[in-house]
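Note that one protein chain is taken out, while the other chains of the complex remain in position.
Letters A, B and C mark the chains in the order given here, with residues in each chain numbered from 1 onward.
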């Protein structure tokens, strides 16, 4: 059995993390909780319900004797992609559901939270359940970041451009002076092998051989990216993957997401509404195609995820999810866990690129330099940026 | 100048009609105002804003000196299809807008209503403006019916099947005993030529030659339609138009909209939630393909709109919009009015079928036996039904 | 029993009409027989096979004892839309089939022709079969016109713009001087009631009431249509149906099909390849949206099909299929025939507009002033033109 201390910490972490989700939604109008402007964005109330459903489905139902579900139909509404758990609302329909209401979803959260807190103090909490609770909390933190990215999308694509907060986010986002860090070739090890939580996709620490490489100490800035725009690189196929070039032409891409050319000046939608571009800030909301085209234009390349992980102690990271040149594939020795939890990561290991680091929207305590985030090469509604290598 | 009486009546009609729209929305949660599950359905808050925008754009802005618009951006948000009036949110995006909030939309209504009431008492109200105000009120009534159909769709497609009201609608919907009314051939006249309001598409009263025909005194009931289902007519192409048959196969149609086969019984979503089929009630929510296939299966046909209008004094109508066998085309002598108001009807006169009568959702005082409603043959979220002829 | 004369005439008509189909294909390369650049166009070898399949399926198989089908699988390949007759290659796949080869299809024609000629001389030919043979021949003539329109599309959309023939078509296409013919109001009769063949959709001659109207003696010319283009009517929504305006924007329509603006001059693809526009010729290859927009721009309208039929003896027709303002709907008393032949016309009576007259591509002996052709409002690869009314 775990020490009482660990369990006490878990009890308090549970409360803090669950509360933080609610805090993120504080500035919203009820209407903002409901809409789904594109398939990748989920309505905020769906995130609130889904993270709650996770604890209900994977902890309370199997392990808390006599637990009575809040509403039988919520499994259908709030299941995301777990085939093991049965039928579900298809992803594109999430924004068509006006009910359950926001108030009902908050009642659902409170109900599950009360039960979870009782459970965390009960004898039913055995050691084998603890990793699942950690997983639930990390899952909640992932959705905290998704809440912020999705809220930004919802407000930033509204023709009224409403602000999310009146205050600037406190994070200083200005880049350091640019230099290249040299790393010598040799055998290195990557992957997680510390104590504490990690996702299954980080496990299987293993050796890799890296050749000599250099990696930038800082992220590409808005100012640098503007040059790429101004030298007309969005109209020059030579910098782009064939698929990326198709994407550029299809949406007539001209700049990162949330950039608008208004009366000759580039404006950007941010937490405070539309504002002028800050050229010192790290560029944000670019997809892999753009990141790769920028690197090609510079005569450089993106780092691989192994290079990034090895070099990561030599630079500051955490402002932007950084696109790597690595596809999201299983590490040697990757093992899918049994049951529904095994659907967490492995089944997405195709046609996605790895992003490393963390972003201004990542929850505190949710970053590791072994963390493997992943998105499809075309997506850019996350807080993504560019670090160069050669 | 109009008599004071007429203007007084208009003042009081304005208040009544505008209030009725708000009454329709009373049972809604805020979330219900926001969603757009299919392109044909608009979010209730969009209807509230759009009908208000109509008065602001076509009355207050041009005719009330010094009128200051509530919000410059609302023209972009609440314009429906008037090309004359400029750019607008595309129809499929209406459900992606969380702002303006429901509270803001109500504030917009109140603002415009105060101004309109002042205007209706002012000297700026000249005779030539009166028809536009009538048009605005009739337009509002059309949207009252759309509000009811769209609310039904939103709630009736939610997996929780929430009720709209706790009370049954008061309208008695049971059908009379079936008989055929005979009308002799000859020259008849159809179209509007009375005093009072009508839409431009009803004008141009004109002669038509009708051959002998018979038309049913009552609507096809759920019970009769069940036979059509049970004799497997949804799987027999012989009753269907080629396009209708494609539609059947594409959505695997088996019954009218809102019908669900649950544990072997046919249930129907209604204002009170899911309930058993009432076999005496007139069938509802069928499209033209279904109406036409039913008639063919019966060895009968749908009436033309001229037949319907001529016979309409001999039967009760008003429960269902009744599909006719007539395409929606201009009457001889149809004239499009100048300016934006001319976009009201004429530009839709292609690939739509005429429906005659009115429905349980039609606002009081908004029915005439010359009224020409029209929808695409595939649509069935309106309160549509079937009357047979031969 | 029919007189010997009638049967003799049928025997010789069979040979002439079947040969004419082969003549139409003479200028083709084998490759031209195979492709299907858009869904509306069928590969020429499909037309050759399908018209043959019609005689095999509806005459030889049911009525000629001991008839042995040429190839069991051809029913699957050459059935067009007859649900009664079983599964078939879906329409969009017709251009994916390299086999049966063109040579095999010609062998199929020869086989069926030999058998049909034997049948036409045999005692199995009873009176009740004669209408089916007439239908088969008229069906073949319809496909002769489709062959010409489809061949024009195939060659006219090839980047090499190959000519079909080296000779200009002999038909003089120049328009007469424009004047309006006046027709007084009253009761008229339309529909077929003569001896000889007609399609089921023309039957049921019936009375209609027409108001006073005027109809042009001549078709709109290329020169007149050029003014419509030059006054920028393709960029002015006021002349267009809402659906038509969507079509204009979607394909960025600027001119009729086959018109190309090359170095500042309008060129047109015709049977001899690209050539300059002849301003005296009747405009061709416009869809209903364009025909209707042109009429609106002129302050006029399209005639109804009843107006056209009544006036048709007072003007020359036959160069272009003339769009009418009438939807394609059943005449009073329309009856669908039993069996597969009943699928010929009735099931298409929705969302199509009627065209009257005939075109330069219509086979000799295949025109009547009661003939009801029909296409969807958006289509323009047929030889379609515009006659105005008011």
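Annotations for the structure displayed:
Basically, a contact is a pair of C-beta atoms (placed from the backbone, for glycine too) under 8 Å apart; a residue touches a chain by one contact, two chains touch by 3 or more.
In this text, all values refer to a predicted model and were calculated from it rather than measured experimentally.
In the full assembly, the chain not pictured is in contact with A, C, by the touch criterion defined above. In the complete complex, the residue from A:195, A:251 or A:350 that touches the missing chain is A:350.
Of the listed residues A:6, A:178 or A:237, the one in contact with the hidden chain in the full complex is A:237.
In the complete assembly, the contact with the undisplayed chain comes from C:162, out of C:131, C:162 or C:333. Only one of the listed residues, C:29, C:127 or C:246, touches the absent chain: C:29.
Residue-level contact of chain A with the missing chain is found at 81, 83, 185, 187, 206-209, 211, 213, 237-238, 240-245, 288-289, 292, 301, 325-327, 329-330, 332-333, 347-351, 353, 377. Panel shows chain C; residues 29-37, 45, 73, 76-77, 89, 93, 95-102, 154-155, 157-160, 162 of it touch the chain omitted from the view.
Note that only the chains that are shown with their structure count from here on.
Arrangement of the chains shown, judged by which pairs touch: a linear chain-to-chain path with two open ends.
Same-residue interface: chain A and chain B share over half of the residue numbers found at their contact. With centres taken as mean Cα positions, chain C sits 37 Å from chain B. With centres taken as mean Cα positions, chain C sits 58 Å from chain A. Averaging Cα coordinates per chain places chain A and chain B 45 Å apart. Contacts with at least two other chains are made by no residue of chain A.
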